[in-house]
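A single protein chain has been omitted from the complex, and every remaining protein chain is retained in its original position.
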Amino acid sequence: MLAAEPGVTRILTGGTDVMVQMRAGLAAPALVVDVKHLTGLRAITPEAGGYRIGAAVPGAVMGEHAGLRALWPGVVEGVELIGSTQVQGRATMAGNLCNGSPAADAVPGLVAADAVVRIMGVDGARDCPVIDIPAGPGRTTLAKGDIVTSIFLPARPARSGDAYLRFTPRSEMDIAVVSAAVSLTLGADGAVTAARVALGAVAPTVLLVDEAAQAIIGTRLDDAALAALAAACSAACRPIDDKRGTVAFRTQVAGVLARRAASIARDRAHSAGDAA
Amino acid sequence: MVAVVIWGSLRRFTDGKGRVEVEARTFKELLDRLSQDYPGLAPQITRGVSLAVDGLIYREAWFTAINPESEVVLMPYMTGG
Amino acid sequence: MPRDNNDTRVFKVVGTRPPRPDGIDKVTGRAMYGADVTAPGMLSAQILRSPHAHARIVAIDTAAAAALPGVKAIVTAADFMAQDDAGLDDILVNCMARDVVLYDGHAVAAVAATTPAIARAALKLIDVTYEALPHVTDVDAAMRPDAPVVQAGRANESVPAGMSPNVTHHCEFGHGDVDAGFAAADVIVERSFTTAATHQGYIEPHACLATFTGEDKADLWCCTQGQYNVRTVCAALMGMEASQLRVTASEIGGGFGGKTTVFIEPVALALSRKAGRPVKIVMSRDEVFRATGPTVSSSIDVRIGMTRDGRITAGEAVLRYSGGAFPCGTVDMGAQSAFAAYDMPAVRTLGWNALTNRPKEAAYRAPGAPMAIYAVESVVDELCQTLALDPLDVRLKNAARKGTLSSYGPTFDDIGLVATLEAAKAHPHYHAPLGPGQGRGLSAGFWFNFGGNTCVSLNINTDGTVGVTEGNPDIGGSRAAISQMAAEELGLPYEKIRTIVADTASLGHNDVTDGSRVTFAVGLATIKAAQDAVAKMCARAAAIWGIDPDAVEWVDGAAQPCGPNAGKFPPMSLAEIAAVSFQTGGPIAGHHEFNADGAGVSFGVHLVDVEVDRETGATKVLRYTVFQDAGKAVHPSYVEGQMQGGAVQGIGWALNEEYIYGEDGRLQNPGFLDYRIPVASDLPNIDTVILEIPNPGHPYGVRGVGETPIVPPLAALSNAVSRAIGLRLNRLPMSPPRILAALSGS
Partner (left out) sequence: MKTIQVSTTINGDATEFLCGPDESLLDVLRNRLGLTGVKEGCGTGDCGACSVTLDGRLVCSCLVLGAEAEGAQIGTVEGLAQGDRLHPLQQSFIDHAALQCGICTPGILVAAKALLDRNPDPTDTELRYWLAGNLCRCTGYDKIIHAVQAAARTMRETADAQG
């Protein structure tokens, strides 16, 4: 149906972006497909030690899922930062990804988690890493007729943790001026054995900063390692000046947030280890 | 005679004087005499002025009595929020 | 007017906290606001707005829109008559651009159609040919002689020759020998400041419903702070007689000064006249930001001299304001109020207004004062730091008080500044310890307060209840306060009074709800109307008793003979007199109409603690206390509410709120997402301390309280942030990127 429609199409899950675009005249879709009642799209399902999250699961439901929170707290806190309580009742992680905003709160956490998107296309289902979905502001690599049906968050080793931080001028009701997500795993000796660091709102798409990960792998996140992490993040930034922030601000604060997120992720990894 | 304090930017129209004397017993008489004696003040008076008499601000009241010993200060007409 | 012995008067109702009369309607969703009414056959209208900051309108082709099924009327500037009065013509041109669009969002045409969707579709079919003109949105840039000219020939006689044509107005205030004052100073600090334009941010967008009956008679329902002003302006613009235009004020969803003028009402009237059907216009939030009336933006220089022991010797300020694309006199009030809190031997303030390609300024809470006082209070604070003096002691040492020659001319009568400063000094907040990265700031604030034209009717019902009819939309609980004053004066319980806001056909003129005037002026008129009714009731009792009316007095809600010589009769209550009113001469009512003066100025002092994250530039407000002189707080809860609400608006102005224009002169943040008014989680509780220094101009001592609270937060926050980070920011808002940039540059 979507593929057959010659005009603009929009897929509605929570509607918190699509409705605003329609009202502002930014989008005048010929076809809006509400998919939230399709079977499976509203479920959080355990799978291979991880969780498969249906595309129509709103943020508030993710926040209320104890198992998901325990496994991927950073991903959940990113999703929970999308909008107000009211928006949380509607907005979905998949919608946040497909909207294509470089500042999307859910996306850095998903990239740091190496999450995988399941797409139903004209030729059937396929899987794709989250990092490959965004193509630029308001654009994705999804083809017409593609529908994201779920996002898979994998199982993780013991002593793993993740965290997401964003900067906004207000405490709530804001778009990230800059954001950072860190996912890491500690060895038994407390040193970082694996890490992924992602930055939001500092480039046309979310950035996965390998240099930042390398800066902390093998360390115990001492001050020097954290400083190196921050420096690597700042170095990777390619932001713009706009009404929400400046190049200098985004570049500097990206490093600060990554450093703080890494510390939180480490603390979570320690307690995850204790629990296990 | 009443001594009227004129605000700074109006002094261009009162020969540089910050205080002018006019014969007036009320707000209205004072405005009429000022416009007559100092025609350069007329546009501002038409736009609107307030008058502080002994510290109380009157925005329009023509018949406000003015005593010779009163402190009389001309002010712009004010609008608020 | 002499006040009662209100130092000793014991109030029964005034000063209590009864439930507001409109409370139930507002918590159940029944209250009717601007957008909540419909009419049979009603059309919906939409307004086409300029995408350009400045452009000539070469042509407007509405043929395709007019041909769209469902479109019933289209208006452009050609449908309105130019006005002889320049002020009225500016209002008209602001509602509908004539020949030239002057700012992004300026209206160029409007369509009324059977549904909003059809009206929106019709807008897309209107073909406007623009010829872009150079634009300017910054006040300092606009004042340069070679600046793009927004409008030529708009300067008044106050402007000296040789200025940029954008300069429309100039003023100067002050007294004393400023040069000698600076020569006597041990330290002189001179700084330059800028403040962004901000918006009142009321949550209810402007809305109205206009219904023409025939060519010359109409009804208008709208959310406004002043239905009489709407009538005066709209009748003139429509070429109608005032009596034929009845304006009813809806419940109003916030105004703060922004609803003291008209934007959509004349457009709705014109469309309704043309279509012969009721027409409703509801602005979108985008339209509210782009095309209603934000504050002035400002650029200010302040210079203050002080002796080593903290005595101010002289002060000087130059204020450059822009009220947008039309002449604006708001700088007058900034220049008058800048130094109002100080007793100064020498002071001079110069004000300039310049045109820019921005929307026409409207009033916003103490218009003109917050930015001027921000600049002065920042320099005073820096002097205190430089001289290692306590900022409250310095303000007390230099505080204006009774007998002080004010910076704007008159000598102050009883004012509450010293008491307010002393209350702040004695408060635990001022002495609480601060943690690392934290700073405490304070600022004084001032507003004039107005009285104004007021008309009140008070009707004694035969069952002993009372109706008060007043003409000022209630934006903060004023109906409760007015009912309280009527109850107090009549000696009745509060519950026996019902106060309503009348339409323009039902009561004489009332000035708009502005200048913190309502509780003062309408309250005063209500007291006078009650006294009028009391005199009539005493006369009825006297007639019943067969004694002289002068021998009757009103005590505790009843007429009684005054003294044993007057005769011996049991008191007659209001209800008893009312019950026989038809037999004793007919209905009983009290009235009062006047132009109230004697409003009494108001001072406040705010204390704030903040914590600044030095790595991100984020400021968190930790603790906030407002001290303000209310004269007499009629309903203390709503006095506190004014103080808290004003403080939080000021916090927003200081930290995040601003109109952001792009290089193209278009507004970049016309929505609540990027125009960041404070949200609940940004704030601590806002503590309040009400002082009651009676206003000599009111029988209960009431002063207006609504506007002063927005004045101090700007400098209080700036001083707190400056002390927290050890650096001064001289630009508002102090958004995180600016704070971080300042820290990085140090």
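Per-chain residue numbering starts at 1, and chain names A, B and C are given in the order in which the chains are listed.
The rule is simple: a residue touches a chain if its C-beta (ideal position, glycine included) is under 8 Å from a C-beta of that chain, and two chains touch if they have at least 3 such contacts.
Predicted model only: the values in this text are computed from it and were never measured.
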What are the shown chains that the omitted chain is in contact with? A, C
Which one touches the absent chain: C:A236, C:I686, C:V702 or C:I739? C:I686
The listed residue (C:Y202, C:F263, C:Y321 or C:F446) that touches the chain absent from the view is C:Y202
Just the residue numbers, please: which parts of chain C touch the chain that's not shown? 17, 19-20, 22-24, 26-33, 35-36, 117, 200-205, 251-256, 282, 284-285, 475-477, 635, 637-638, 640-641, 644-649, 671-673, 677-683, 685-686
Which residue numbers on chain A touch the omitted chain? 12, 14-16, 19-20, 22-24, 32, 34, 58, 60, 83-87, 89-90, 171-173
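Following the convention adopted for this analysis, only the chains that are shown with their structure count from here on.
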Roughly how many whole angstrom separate the Cα centroids of chain B and chain C? 26
From the mean C-alpha coordinate of chain A to that of chain C, what's the distance rounded to whole Å? 44
What whole-number Å value describes the gap between the mean CA coordinates of chain A and chain B? 67
Chain C - residues contacting chain B, complex: 156-158, 170-175, 200, 256-258, 260, 329, 332-333, 336, 348, 350, 363-367, 408-413, 447-452, 514-517, 595, 597-599, 697, 707
Tell me, which parts of chain C touch chain A in their complex? 120, 286, 615-618, 655-656, 660, 668-669, 672-674, 676, 678-679, 681-682, 735-737, 740-741, 744
So, in the complex, the side of chain B touching chain C is made of residues 5, 7-11, 13, 18, 40, 43-44, 47, 52, 54-61, 64, 71, 73-76, 78-81
